[in-house]
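Worksheet: the structure to be examined is printed underneath.
Note that one protein chain is taken out, while the other chains of the complex remain in position.
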Amino acid sequence: MTISVRGLRKSFGPVEVLHGIDLDLPPGKVVALLGENGAGKSTFVRVLAGDHQPDAGQIVLDGAPVAVRDVAAARGLGIRLISQEIADAPTLSVAENVSLGDWPHRAGIVSRRALHQRAREVLDLLRSDIDPGRTVGSLRLGERQIVEIARALVGESRCVVFDEPTAALSDAEARRLFAVIEGLRARGVTVLYITHRLDEVFRIADQVCVLRDGVVSLDAPVAEVTTARVVEAMVGRSVATERFRAGAAPGGVRLSVTAATTDAFTDVSFPVRAGEVLGLYGKIGSGVPEVAEALIGERRLRAGGIEVDGRPVRLRSAAEAITAGIGYLPPDRKGQALLGPRSVAENLVAPTWRRLSRGGLITRGPESRAYRRWHDVLAVRSRNDPEQGIATLSGGNQQKVLLGRWLEAGSKVLVLVEPTRGVDVGARHEIYRAVRDLADGGSAVVVASSDYEDVVAVCDTALVMVRGRVVARVAGDGVTTQTLTRAAGGAVHA
Amino acid sequence: MPETSIPTAAAPPAPAPAPARARRQVSIPTSAALLVFLAAEVVFFSVRSPFFLNWANWVNILTALAITGVLAAGATVLLIAGQFDLSVGSGVAFVGLVLVLAAPAVGLPLAVVLAVATGIGIGLLNGFLVTVVGINALITTLGTLAVFRGLTLVIGGGQNIPVQGFDFAIQRPFLDVPVPALVFLVVAVLVAALLRFTVFGRSMYAIGANPVAARLVGIRVSRKLFAAFTISGACIAVAGLLSTSQLGSTSGTTGTGLELAAVTAVILGGVSLSGGVGGMLGTVIGLLIVGVLSNGLTLMNVDSAWQQVATGSLLIIAVAFDRLRQKVFRSA
Amino acid sequence: MPETSIPTAAAPPAPAPAPARARRQVSIPTSAALLVFLAAEVVFFSVRSPFFLNWANWVNILTALAITGVLAAGATVLLIAGQFDLSVGSGVAFVGLVLVLAAPAVGLPLAVVLAVATGIGIGLLNGFLVTVVGINALITTLGTLAVFRGLTLVIGGGQNIPVQGFDFAIQRPFLDVPVPALVFLVVAVLVAALLRFTVFGRSMYAIGANPVAARLVGIRVSRKLFAAFTISGACIAVAGLLSTSQLGSTSGTTGTGLELAAVTAVILGGVSLSGGVGGMLGTVIGLLIVGVLSNGLTLMNVDSAWQQVATGSLLIIAVAFDRLRQKVFRSA
Partner (left out) sequence: ACSQPATGTGAAAATAGAGNADAQPPTPPPGVAAFEPAQPGSGAGLTIGFTQLALSAPFPQAVQRSVEEQAEIAGVELVTCDSKLDASRALDCARQFATQQVDGLITFQADANAAASICDAGPQVPVMAVDIEQQPCQTAFVGAANTYAGEVLGFHLGEYFRDEEGCEYDAFVSLESTAVGEVNEQRMGGIRSGFESVCGPIHDLRTIDTGAGGQADAAQRQMTDTLTALPGAEKVITVGINEDVIVAALAAARSQNRTDSLYLGVQNFDPANCTIYDAPHYVGSTAYFPERYGELLVPNLIRAVKGEQVPAQLLVPHEWVTRDNVEQHYPDFAC
């Protein structure tokens, strides 16, 4: 049976986001859905999954139009969505989250055993060793993403939609996900797969569909397309995969970490010079994000020290770190960075309120200047209204605004964790350029990422970490996909 | 009791950082900590009053908290789903009024049916306003709180009105325990089971923990919340019958402040304002902590003003005590 | 402790669902919708009562809501940051008591200083318990609510205690407007400016929107919240002085229920329970909607029971009305 979409339209208030989408999703096929940030991918799949109601057009199942009144109805039809933003119940156990919404029960009585058994089974499918008894709130972002995915594998489904599932996954986790997707395809399930990582497309997709400004700009079998053509269809221009290297020779040491040790990593040392971009590359459990947390004062050092501009700093809180001239882009957009109900402008200048204020009084001028500047530099897709609620921006565009925060703050030391998570190809380059410009302006930048592309694209030097220890240090042209993955993979045991 | 152990599990690090606070706001005394507290109270009062430890007195304690307890049961379901019902107090008064006015006219049996229908009706009204119209629960139930208190005074003229032959609540079927206490126990067990073992119960937790997630996994949030408000309405009905029956009359002020008493017990028992955690057992302990205190202090002939001071401080100390436990526990 | 540090960070406990809930549950009547409502009230009462539209009566309305309004101002700041203060009502009574007891002993000027210190002290106590000890705001202020009501009764013996020569609040400095109304206006303007134009105000919104994110952009969340509770304490002090001076005395029941009246106005005015949205203007409109209604109904000699019914219904209708507007607007 085929799911088809005909003339689908969707607006939010005055803004039309989808201008009539026509698409066929044949069974047993993996369809990659691509598009710039704000192209309408999530909105489209949310309509498909019954979470948004279309303003026009219809969803056709086996030739018969179906009404998808709400998510429950969509699930009834076998359509499941793993949404872009993690949507789980943090206070409940992994097992419950896996079965969230369709608990195994007899006459309304939940069977605890079945609950745990089921969780164990799907987690095994994903070869994950997360304990089903744990509270989801206590899991890493990546682990939570795994739980989200596991949820979609419970029970029978005809169509599973993944909205940027790998954004928070390690390569290893991603590989397991692909295996699972293979399995789904083999069972005749339709898979709709949203991503910004083109390599994934050619790895798993049978068909490529590109959304551009709310219309389908490309819909073809993978065999017939090239990366270049896909990118063209997405951004309307070709994007060279350039590398952004230091313009001038780096200056004096701005940030130096010596023999830093916490429960999550041991004996980590590195200097970062003014104008230098240092990459911290490592997969889950490598301790990379934890090093970043230590730099922002979210995690106390057990041993070792941190110096900024040669002055030792004791970082007991984010506030202290920021006062010491350190900026920090956290990995979890919704949970750690977004001021949900507030405006784009307010989110953008959040760390700089004080600086932009006069004696504690907000000054509109500098703020709107900051807004206009970064809105353009980062090519944020929005109504271009400073007062627009940031929650109404697409995931990727939210990410750009949050990065803009720290570019505006122009911190001496900038720590970026997963800076391009959920950001489209075009925008990636805007971000890399912005980071580089910042470094050239004399900042020391640390890019902590599990995505080697970030490191390769913009870092002068890179440390590879495995299970809390630095296992390799590469510099200059030594920073390549191969060296990074080999160093990191070397210590990975199946 | 997995749900109450959760916040501790996910408890934050370090002295004062704010997720800590965010967490702390939702973080709550585990039953363990509260039980210790309750035990302390019991020991204290046993020493101070010869009458405290005898069966009759414990029956009193249970009976005294029965009506608040029945309402707290409903409040527990709602609060776990992140909702409130502040209309329970005036609801009880209105149910009572309907009963006493209907009884002479249509006879007791039918009057009871009407009264129960009224209670459930109040729940349905709240549910409708919150889930269908989409008014937030606080405004809605603050509104219905005023409306039903007002109606009670308008119709009842602020008088207290007697009812004849409706005294089931002062019977003591067995072990010399009056009906209200027994009803409370039954309701508590039912709600505990509902929350712990049923799909409905689990979806309350899911909705409370994250309504967006609940929606995205296909839980029909509105319907479930509607049901939850209806349950609260049923509790109002039961409480109304108990109150009217054990007094043999109802008045304009019946039930004043019950909403706060109920919510206090629930929160003290470990349900967080932001929903998704806690359970009926905690609520029962919360009820006992408050109930035992006021019983014990009265036995010791402590002036009611001082009782308020004591209750307030205890509320704070009980939770502070748990915060402390958590810190020690963590840094240990 | 390290494992706990990530989850806390990674977990969107309260914050993340908040925006979603803010949209679905806690509706935010835009000032526009509420203003229409207020206008409707005004028109209605102008027609029904000859006394409604004259200046003296508007002065009454303002004066009548002054005390609630001052407290609502503090509540607005707190609620925007996702916090509560239920202790304001009994705080007012306690401040008044301190004043009337101290005045004869140490003289008025010093007594006033003591009273103000008391109010701010209550705020500091709440702030300390919430931000340092880490008890959630509801439990904390429910506790202090009981404690200070109790102390007021213990010390004041429930008596009505007069104070001599402290009648600044009945003066009418200009335009025949009594001091309380003027004080309220000043406080309202100050708080509005604080929220709208200062970094402090901004951080209140940020904390309410997402405490974790707020912390990570360098906001010292504990300190700010502590300050917010202190502001609420200052409002308690001011309200306490106004109330005592207006009545020329204070009693055990002074200020009962003010906390609910204040919170009602704030929520009605559009501040969401989950924090991060709303403002002082909304609160003022919320206060007026309630104040005008009760004034108008009293002018029409409507008995107070019916007034409760009317107020409750209106509360609901006002918000429902706005929900409707939003739905129509969205589907348009």
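Order of writing sets the labels: A, B and C. Residues in every chain begin at 1.
Assume contacts are C-beta pairs under 8 Å (C-beta built on N, C-alpha and C of every residue); 3 or more make two chains touch, one makes a residue touch a chain.
Fair warning: this is a prediction, and the values are worked out from it, not measured in the lab.
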Which of B:198, B:222 or B:249 contacts the chain that the document leaves out: B:249
Just to verify: which one of C:153, C:213 or C:277 makes contact with the chain not shown? C:153
The listed residue (C:274, C:294 or C:311) that touches the chain absent from the view is C:294
On subunit C, the omitted chain is touched by residues 49, 51, 56-57, 60, 63-64, 67, 153, 157-160, 162, 167, 169-170, 178, 243, 246-249, 251-256, 258, 294-295, 298-299, 301, 303-305
On subunit B, the omitted chain is touched by residues 51, 54, 56-57, 60, 63-64, 67, 153, 157-162, 167, 170, 243, 246-249, 251-254, 256, 295, 298-299, 301, 303-305, 307
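Everything below uses one rule, namely that only the chains that are shown with their structure count from here on.
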Quick one: subunit A and subunit C, Cα centre-to-centre, how many Å? 41
Residues touching two or more other chains, restricted to subunit A: which are they? 90-91, 135, 137-138, 298, 317
Residues touching two or more other chains, restricted to subunit B: which are they? 10, 14, 17, 26, 209-210, 212-213
In the complex, go through subunit A and note every residue touching subunit B. 49, 51, 70-72, 74-75, 81, 83, 87-93, 96, 100-103, 105, 108-110, 134-135, 137-138, 151, 298, 300, 317
Touching residues of subunit B toward subunit A in the complex: what are they? 2-3, 6-7, 9-10, 14, 17, 26, 197-203, 205-206, 208-210, 212-220, 276-277
Complex contact set, residues of subunit B against subunit C: 10-14, 16-28, 82, 129-130, 133-140, 142-151, 153-154, 158, 209-213, 221, 260, 264, 267-268, 272-274, 303-313, 315-316, 319-320, 323, 330-331
